[in-house]
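Yeah, one chain of the complex is gone here, protein chain that is, but the others are all in their spots.
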Amino acid sequence: MIPNGIDQTEVTRILFQDFTPWMVALFYAYAVAAIAAFVWGVYVQARKYLRGVHPKSIAWPALTRRAAQAAYVIASHASVRRRDRSAGWLHAAIFYGFVLLFVGTSIITLDHDIAPVFHARFWYGAFYLVFKLTMNVAGAALIAGVLYMMYRRGWLRPPKLDYARPDRNPADADFDRTSYRIEDWAFLWTLILIGITGFIASGARLVWLQHEPAVWQTRWWSPVGAMVANLLQGLGFDAQGAGILRMALWWTHGLLALTFIALIPYTKAKHIVTAAATWLMRDPAAVARLPQGRLDQGSIGYKFIGDLDSRYLLQADTCTKCGRCHEACPARAAGYPLSPRDLILTIREHANRELGEFFPRAHEPISLIGEGVAQIRPDTLWACRQCGACTEICPVAVEHVPLINMFRRTLVDEGVMDPGLQRTLGAVNKTGNSFNESRRKRPQWTKQLPFAIKDARKEPVDVLWFVGDYASFDPRNQKVSRAFAKILHAAGVDFGILYEGETTAGNDIRRVGEEGLYQELAHGNIEALAKCTFDRIVTTDPHSYNTLKNEYRDFGGVYQVDHASAFLRELVASGRIALKQKLDYTVTYHDPCHLGRLNKGYDPPRDVIAQTGANLVELARNRDNSFCCGGGGGRVWIPDPPGTTKVGEIRAREAAEIEGLDVLLVNCPKCMTMLEDAVKTSGNEGKFRVLELTELLAEAMDLEARPAAKLALEAN
Amino acid sequence: MKIIVPVKRVASLDDEFEMREDGRDVEPDFCEFDLNEFDEYSIEAAVQIKEANPDAGVEVIALTIGPEDADEVLRKALAKGADRAIRIWQDALEGSDQIAIARIIAKVVEREQPSLVLCGAQSSDHAHAETGMAVAGLVHWPHAAVITHLDYRPGAQSALVERELEGGLVERLELETPAVVTIQLGINKPRYASLRSIKQANAKPLDVLTAEELGLSEAEIGVPGSLSRVRRMFPPDRRRSEMIEGTPAQQAARLLEIIKETLH
Partner (left out) sequence: MSGILVLAEHRRGEARPGSLEAIGAAEALKADLGPLAILIIAAEPQKYVEPFAVGAVDEIITVANPAAKEFEPHVYEAVLSRVIEERKPSLILLPHSIDSWGLAPGLAIALDAGFATDVFGIRREAGEIVATRAGYQEKVWVELDFPQKQQVILTLRSGAFRAPTELASPKITALEVEGVKPRSSHLEWRDPPPSGGIDIPGSKFILSIGRGIGDEANIEQFAELAESLGATLGCSRPIADNGWLPKARQVGQSGQLAAKCSLYIAMGISGAVQHQWGMKHVETIVAVNKDPEASIFGIAAYGIVGDMLEIADELRKQVAAAHAEAG
């Protein structure tokens, strides 16, 4: 490793070689200033975050587990690679390059400034050579990564990076995103210049010191540097010329790097630090279990920036504008004035104005909700479907869904909502269902069954079927409910329902932001369930499923809750369901957000489909990338403005692209309502059927009539 | 300055229902109850006057007549911005018609001396459209019915109002105050009372009185104080989904007959 005849202590790099003392002093002065700027920046940012609401203490045991998870996500880059593999891998190159270079620089500092005190210098010889090689690889990785990012931003130009704001008009003052674009490019150029100047300085040093064997003979341990050295020699640089070049680039490199460090807390570079913190504090159930509101306090939702949880302020700062949420958002895709990214950036801008000043001044707080600059518009908040696509894909653990929900609570409290929604909330308050039907009518769908369903309020049952609103009142979904009842009956399941004793589970009432009404509904159902004897709860409605399973526990209702698809898989697997037909349909399956993304119920429905013999062709967007039907977050109760594309129509068209599709399978009553409608309005009526998974199974069991022939359907 | 807003807890019926044993009303089991929709607008109108004149010391008083169940509509009124509430009940009030109810409201008006009484134009269950104007008759106050616009500044001697007449014709008039007016739907956009605000309204005062305490004699309340009596209540005979068969031409012909029968 060390060439013969060279003392290994000579195999090193002499720092500040040939520097005059004032040059060294100047460098240290700049370094101290940069670090001071960094520390001040960290202080200002931390002060900003702490001006939000935060708990007084930290739960340490959970923290170690979270830390391990955060470390895994960051090290594996799993979250950055999703749905953008190239960018993910090259970001990993930048990340690891940066980390290694940072560690390398720290090692040099350790050797130069601390080790001498203990007479323990170590940065020479074999260690030095391996170090050099590592730094070269890291630098090359960094440059390669940044070059790709420049190529992507400058030439590939994916739409998610174009910063077009759906929540603003071009005439609005804060429509323009030029400052963000400048920041993005400045960030990339700074990184790449640090990398390039580093290598050129390294090459120039080799040429400059070409006569020192300890340097020259070991030069290939820094391969990029050595190549640059060859190039410089080819360009005619002699030792002296290279020395000047080395001096110039040393300073460029050093000052750039220090400036970069100084600017980290003030620019998007801060995500280097804050993303680790957001992952550390991430709530994995953020979408499935919304924050529990306190009804007895002055306000119930977010209105001013200081109302926000510190975590959210940190998240708003961490956003790197990667646009994955923007791309995933169904409301954005359908042309609604919502981009989760722009919402987060608005919060960031508002927080910087209100909480992030260098020297805070006392002033009246400005509402975060409004039509002005750095305010979130009510229409933006109401566009959200609470489907969780944004939160699920965010690589830096931003939790848009609960944030939007907290703002909606304020809108509801102040009555800023669609009149139709207001009527629906009034109806739920009055009748316990969103259909404004009398409580008495809830079990009416059972009357057309050839058998009686047990009343779980009167006798013990194994399975308590929580039917839910849409499955009880909506005529199309009532058919599904009857099919499910017939299946359970045929399988000999001991089951019952709550009859008039059930009220809407309230999942979507909570997602609308009517937290008080939600809690009332939850308490009512928990009370009703407490009087019944049962082993488990089963429901065909993923919305009811989600809140019963994840949210009722906050109010004392802890149950084993299964979605119908999981229960049906169980029944099929145990042989309690006799399949009489092999269905020769080509089907596709639409994952309901509340079953799939929120509760990871991806496989049971697919297993059931496989059992029926149907040929499953996946939709272009499936499983965690499923695309909302448009009915989530209470939007099922808010009319879409005339002339707009409906979210569901996009999904219906996606299904229609599947060659020879017989059946679009849904697995949620609201999806049924929305998609059946969307299939018609998108001009695809008659091309394929929209069926519930339950109905497909019932056809395979010969409990439901199959269409006379596939041909008959096609002839329509 | 006070504004009294009388409100009513109204019933809506299920599609299927049974009559009470005496045949004079529906079995309450088959009803869903809520605040009268028209009263949502009168509450909002009162609260808007209060909010537009923050220094005028406007007090909005919600008032209802009914047993304890009726508190829920008062809570809703309080949640929407009323300052205090009064409920009047005693068993002898059972069987009151709208006029007997108006006699009680009139007593409260005499007692509280408000500048305005804002009633809903009618109740959404029985649509008598009597109570508000009967109160005006009892206290001999100026009045206007079915108004869609109200312009009143606390302390003023008159109010500018607009009445909505048949066919959408609007009459603008000036009305002496204190006055009783009845409010038509659409005069404003009633605010939503979130469950949280309804719960917090529990902290606002709600007084419960009897008609006797207001100084009404037995002859003035309940059945003796009424101007009408329900003899009988019954579901009218209605056919349900009679299917019209035949060729399209026959079906259309029958449909035209139905149009004629129904409209003339």
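We call the chains A and B, going by the order they appear; numbering starts again at 1 in every chain.
Criterion: contacts are C-beta pairs under 8 Å (C-beta built on N, C-alpha and C of every residue); 3 or more make two chains touch, one makes a residue touch a chain.
Just so you know, these numbers come straight off a predicted model, no measurement behind them.
Novice: Looking at A:Thr424, A:Asn546, A:Ser626 or A:Asn667, which makes contact with the chain not pictured?
Specialist: A:Thr424
Novice: Have a look at B:Ala52, B:Ala156, B:Val208 or B:Val230 and name the one touching the chain we're not showing.
Specialist: B:Val230
Novice: For chain A, enumerate the residues touching the unshown chain of the complex.
Specialist: Where chain A meets the chain not shown: residues 418, 420, 423-424, 435-437, 473-475, 637-640, 642-643, 646, 677, 680-681.
Novice: In the complete complex, the non-displayed chain touches which residues of chain B?
Specialist: Against the missing chain, chain B presents residues 11-13, 15, 17, 26, 98-99, 102, 121-122, 124-134, 136-138, 142-146, 160, 162-176, 182, 227-236, 238-244, 248-249, 251-256, 258-259, 262-263.
Going forward, only the chains that are shown with their structure count from here on.
Novice: Compute the distance, rounded to whole Å, between the mean C-alpha positions of chain A and chain B.
Specialist: Their C-alpha centroids are separated by 50 Å.
Novice: Along chain A, where are the residues that touch chain B in the complex?
Specialist: On the chain A side, the touching residues are 293, 295-296, 300, 412-415, 417, 419, 422, 425-426, 429-431, 438-441, 514-517, 519-520.
Novice: Residues of chain B touching chain A in their complex?
Specialist: Contacts found on chain B: 14-16, 30, 32-34, 189, 191-192, 194-200.
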